[in-house]
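Pasting a structure here, questions to come.
One chain of protein is taken out of this complex; the other chains stay put.
A, B and C are the chain letters, set down in written order, and residue numbers restart from 1 in every chain.
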Amino acid sequence: MSVLGSFAGSSSTLVGGLPSSLAVDPLFSRGVHWQEVVIVIIRVLVAFGVLLGSVVMMIWFERKLISDMQSRIGPNRAGPWGLLQTLADGIKLFFKEDLVPNRSDRFVFKLAPYLTLVPALLIFSVVPVGGVVTVAGHTFELQVADPPMGILVVLAMSSISVYGVMLAGWASGSKYPLIGSVRASAQMISYEAALGLTVIAVVIVSGSLSTRAIVAHQAPAFWDWNVLRLGVVPFLIFVVAITAEMNRPPFDLVEAESELVGGFNTEYSSIRFALFYLAEFMGVITMSGVMVTLFFGGPDGPIPRFIPTSDLWFPSVWFLAKVFVFLFFYVWVRAALPRLRYDQLMDVGWKALIPLSLAWLLDVGAVIVWGWWALVVIAVEIALGGVLWRAFVVGSRRSEVAAIYPPIASRMLTVVPEPTAEEEQE
Amino acid sequence: MNPSQVNVIGMDLVAAVHKTGPDIATFVVSAIIIIAGAIGVVFSRNPVHAALSLVMTLFGVAVLFIEQQADFLAAVQIIVYAGAIVVLFLFVIMFLGVDRRENIAAEPLHWQRPLALVLMAAALAGVIALGVGSHWATGQQAVAGSTTAGGHSNVYLLGKSVFTTYLYAFEATAALLVIAVVGAVVLARRPSLPSVEPETDARGAAVSGQPGPDGGLHDAAPRGSAAQDASPADVRAGQSLVKEAGR
Amino acid sequence: MSFLGFLDGLGGPHVRDGVIHLVVVLASVHALAAVTAIHVPHIRYLAILPEIVMLGGAVLLLGVASLSDRPVRMSVTTVGTVVISGASMGLAWWQWADVRQHGPFTTVAGAVVTDGFSALIAILASTAMLLTALVGDGYLRREGVEGPEFHVLAMVSASGAMIMGQANDLIVIFLGLEIMSIALYVLAALNPRRATSGEAALKYFVLGSFSSAIFVYGIALTYGATGGTNLAHLTSYLSTHALSSNGVLLAGMGLLLVGFGFKVAAVPFHMWTPDVYQGAPSPVTGFMAAIAKAGGFAALLRVFVSSFGTLRPDWRPIVYVIAIVTLVVGAGLAVVQRDVKRMLAYSSINHAGFVLLGLQAADARGVSAALYYVFTYSFMVIGSFAVVTLLGRSGDVGHDIAGYRALARRQPVLALAFAVLLLAQAGVPFTTGFLAKLQVVAAVVDAHSAPLGFVAMGSAAIAAFFYLRVAVLMYTPRRPRWVPPGREIVFDPIVGPQASTAAREGSGVSGQAEPEIAPGGSLDGGTAEGAVATVPRTLAELRLWSGSERTVAVVERLNADLLIDREAEAVEDGAGGRRVRVPPAAIVAIGICIAVTVVFGIVPGPLVDFTHHSTLLLLR
Partner (left out) sequence: MVNRETMAQYLAIFVLLALGIVFGAASLVASALLAPRKQPSAAKLAPYECGIIPSREPPQRFPVRFYLIAMIFIIFDIEIVFLYPFAVILHQLRTFGLVEVLVFAAVVLVAFLYLVSNGALSWGPPKRLVEGMGSRTSETTIERVGAGASSSDRAA
């Protein structure tokens, strides 16, 4: 309990920020000093560079790991162990023809890659990647930005990222991209709800939306990480939802090659295609970072007693290590699992994840407020789960479809009789 | 809050408030974004472009919210409006086949557009007159209290407000959501009996095919296997297949 | 214990705590709760019980319907709705009694006020719901509309009106308005067999949303001018600040008036009314007329008379003008209508003008009169549309006034009921309609707006004409049954050129469609009785009639589609005209409406006292 008490104190300083006396009228004191602006710009540049570099590495890592898992060699020509392969591919794409199909909506077609790239990039801004550092008298956290609504930036951007896929498919003016984008947009909004609900569970325990505060609440050691504190289930839901949100395997129906050629980006070539590709892998990295932030204590080490966390480098190392685990996980899943069917995908999202995550977050709230009496809530929820199941059964029964086509055999074999004279007169 | 006291404080602050450079810059930029987006919504011939312009406007409004320190509202603006409602618009526009350019030339009431312009000018003048020459009780920090009074975050205060002052409104929203759902289903439904209008009936009888056992939800397209696995349920594509088979 | 000691030795108190944590993860989260508490609002449940019952009932009905395999039977939903609205009404009466004894009170952080006014509106809304459930039962069976959506939406809509009646905060008023309106938009589209139903819903929705937006803007400006949305705050703020010429406040008030004006169909904002009333399913139209007016006027009276009371000099002239225009346009345009529903729509605009008189008076007497008017009008309009529903037959079509000719011969009871309700709307003495008109006019004359009273009486005279026209037509004998094709063109002094159309239909020649098919004739068959003869009943007859094989097929199919349940329901009387079967539930509903209208017209005391006391409690 002493541990818990200490968080409560730390949280109020982090969340509360300045005392109210200083915030009498923010209009007076809103100016931002130029030094701060410079620091901000430097931070952003560094973060951007690091992110781009890690994307390049990630692509290489994925290809290499997948080939290992499939007993292939993978890229091994460009650079040592094929490390420069991604770079080479990128450069190659610059030299390719930039086609805009003649049936396309040109403006939207050109806009779509940005709408995919920018959200993936902005999500990274709220992920705390390290501890507190002091440079030239200015103390700041290793994090691009820590707005008070931090985690909502993630959700807002993931809801914006629907646009990229949706518009890319529609603007192409072609069949397969359109189908891919229809699937993708329905899929993404479906899993976004589950995503939001699990994040709420996290917010309930930490009492703040700021990512830095969420991380601070998970100090000092691994048993206080939200993954355990919330009872693992929200984390599992989050992992599934985020995977589907990014259209990663096994939820990559968007670009199911066997059915849809290349999915929503079939008509894209050259650097526009590269931007989509970049955004996808950037999403993998940033979302892994979000997961670490929300559930695995961000840059905190597992046990502070043995391994220091207050150092300049250790937090970042911890963070990278945790993120790496998730990156490995994604590649592994891609290699191991087959793609879902569309109805299975929708069923998982709507019939399992969303009800479960809603129930779980209410449970968390009930436990906080009522303690053991929350069991009553849980019992009621289980009963309601039965009711929901009943509704699913009714729904599937009501929408049972009559096959409109006769059996193939009869279609082939029916002999069409010549109309008799009488019938013709009739 | 005692109103008279509020008024005194408000009056005192009117003179004192002045905005700093970044504030003005933020405001100007987001105002341009908002207005450009709004103009785009009105003048785009392609509904998809109009919807995207709407997103632009919403984004600009979110920036203004941030500038007013309403962080949470800004996030909600993006998540709900841009992320859900305009997506629904786009679904309807793109996937239900209304994404065609509108023919604006056809205008049943030819005096309508000049009248709209006049009314718009009048409304604009009214708004400006109101903004400049009137007494506002709100707008100064002191009235509603700081948006982050007492060291609490914006969300905290908003939540407090929702669960105390506006509790009844909050619960009433649930009813609103329920009828929204019922309405969506009712309107997406097809009749279980044939239409009574003779014109539609002559065709409707042929078109409606099988109304299904329950009068439940029906897709706009015939529900072959194609519709089931969400591949294109294009009406014409389906029919021309039949046509080919018939030959 | 030794285990914990061991852990202590291993990793210190952190580890120990952590292990406890892992064991009872959920339970220990409990300890995170902070100490500071927010002062939560006190809720007195009596104030919101009618709404809770109504909304809860709707949600329950929806849930039950969702979980049963086959569609819930109509009798079940109807009985359920009647029980729920009855319970809600009972609770509203309880509120009324409580308020009479202990006085009004506010609750839920001042967002809700319970006084006689709100109790009256709750009683009115739940009664309207009950009557509509009775009327709707037969209609829904006839039209083959399955499922509980009608009842659910209507109940939610009714609770929206109740919320508007008891709201003490502009935000709550807005939510009540939206809950009421959105449900009504969907209800208007409820009959998927008629394209006009969908068209009506679309028009209502687009214009209604627009007016809602205006309303919200009004709220925003009012908030800007006063710094609050709570009506009590508004009242106290305006009484302590001399803001009468404040532009923001006036603009906000004006926009609020526009928003309300749309809902109650006052004249510059009435454009939707005729189309929507005509297109919406008939029981819905009656419900809509009652509920939208009740909710709209409830909030309008409360906001303007009570909160903007100090600004009377500013808004009374506006209401004066709106009232005049509403009275004149409503009455004037109703005269030229040929469709009964459309005529009733314009007449409802006219009635809105009368209620506005009460608002214009802007005192206790005016509010009392307005309440009385709204209360009694609801019964008249629901009853009228109940009759219209019954006469509409399958498909809810053929509301042509010409079709009402000689109704008294075929269905004397129904004709009598309709006549009584129409006369009551016209303001004939010994009905509540007369008292209602008398009271508002008296109130407005008292409030030194006598010219307005004269205009109102003039419009009542015009209105009497078109109500009486229908009443007289119902008692006018029918024309000869069979008119040979193209032979005779009858000019009817009352219905005018319509008669010739009817004659053409009688000949089997319809204006719009192919001559042989005569769809107009078959559609109007029930009421425009000349048409009855047109559609041949047997194949042989048809062949004689047209001689074309193709026509046979087309007409056969048309008949199959159109006459499905007419066969089952319609009972022909000897004269060849078709009687409609009147479901018992509808009889009960119409009976209640007429009883209220006539009984309280003859014995005015109780109802007048009722509305009078509600007003006193409002103004306290």
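Just so it is clear, a residue touches a chain if its C-beta (ideal position, glycine included) is under 8 Å from a C-beta of that chain, and two chains touch if they have at least 3 such contacts.
Note that this is a predicted model, so its numbers are computed, not measured.
Undergrad: Quick one: which shown chains sit in contact with the chain that's not drawn?
TA: A, B, C
Undergrad: Just name the one of A:Val261, A:Leu320 or A:Leu375 that touches the chain not displayed here.
TA: If we include the chain that is not displayed, A:Val261 is the one touching it.
Undergrad: For the chain that's not shown, point to the residue among B:Ile32, B:Leu88 or B:Leu117 touching it.
TA: Reading the full complex, the residue touching the unseen chain is B:Leu88.
Undergrad: Per the definition of touch given earlier, which of B:Leu58, B:Leu130 or B:Ala175 contacts the omitted chain?
TA: B:Ala175
Undergrad: Which residue, A:Val108, A:Leu275 or A:Leu356, contacts the hidden chain when the whole complex is considered?
TA: A:Leu275
Undergrad: Just checking the interface: what residues of subunit C touch the absent partner chain?
TA: 32-34, 36-38, 40, 59, 62-63, 65-67
Undergrad: Which residues does subunit A use to touch the chain missing from this display?
TA: Subunit A touches the missing chain through residues 16-18, 22-23, 26, 29-33, 36-37, 40-41, 43-45, 47-48, 93-103, 113-114, 117-118, 121-122, 124-126, 144-148, 152-153, 172-176, 178-179, 182, 186, 189-190, 192-193, 196-197, 200-201, 203-204, 207-209, 261, 266-267, 270-272, 274-275, 342-343, 346-347, 350-351, 354, 358, 361-362, 365-366, 368-370, 377, 384, 387-388, 391-392, 394-396, 398-407, 410-411, 414, 416-417.
Undergrad: For review purposes, identify every residue of subunit B that touches the missing chain, sorted by number.
TA: Residues 22, 66, 69, 71-72, 76, 79-80, 83-85, 87-88, 91-92, 95-97, 146-148, 151, 153, 155-156, 158-160, 162-163, 167, 170-171, 173-175, 177-178, 180-182, 184-185, 188, 203, 206-207, 209-210, 216-223, 225, 227-230, 232-240, 242-243, 245-246 of subunit B touch the chain that is not shown.
In the analysis below, only the chains that are shown with their structure count from here on.
Undergrad: So, comparing C-alpha centroids, which chain is the farthest one from subunit A?
TA: C
Undergrad: A-B versus A-C: which has more C-beta pairs touching?
TA: Spelling it out, more C-beta pairs touch across A-B than across the other pair.
Undergrad: Could you grab the centroid distance between subunit B and subunit C? Build each centroid from C-alpha atoms only and quote it in angstrom.
TA: Centres of subunit B and subunit C (C-alpha means) sit 27 Å apart.
Undergrad: Distance between subunit A and subunit C based on Cα centroids, please, to the nearest Å.
TA: Roughly 47 Å, centre to centre.
Undergrad: Using CA atom averages as chain centres, what separation in Å is found between subunit A and subunit B?
TA: 25
Undergrad: Where does subunit B touch two or more other chains at once, residue-wise?
TA: Only 214 qualify.
Undergrad: Two-or-more-chain contact residues of subunit A, please, as numbers and ranges.
TA: Expected reply: 398.
Undergrad: Note which residues of subunit B are touching subunit A in the complex, please.
TA: Touching subunit A: residues 13, 16-23, 46, 48-49, 52, 55, 69, 71-72, 74-75, 78-79, 82-84, 87, 90-91, 94-95, 99, 141-142, 146, 148-155, 209-210, 212-214, 216-217, 222-224, 228-232 of subunit B.
Undergrad: For a test of understanding, state which residues of subunit A touch subunit C in their complex under the given definition.
TA: Checking each residue of subunit A against subunit C gives 1-4, 7-8, 205, 207, 220-224, 228-231, 303-305, 363-364, 367-372, 374, 387, 390-391, 394, 397-398.
Undergrad: Which residues of subunit B touch subunit C in their complex?
TA: Touching subunit C from subunit B are residues 1, 3-4, 6-7, 126, 129-130, 133-139, 143-144, 160, 163-169, 172-173, 175-176, 178-180, 182-183, 185-187, 189-202, 205, 214-215.
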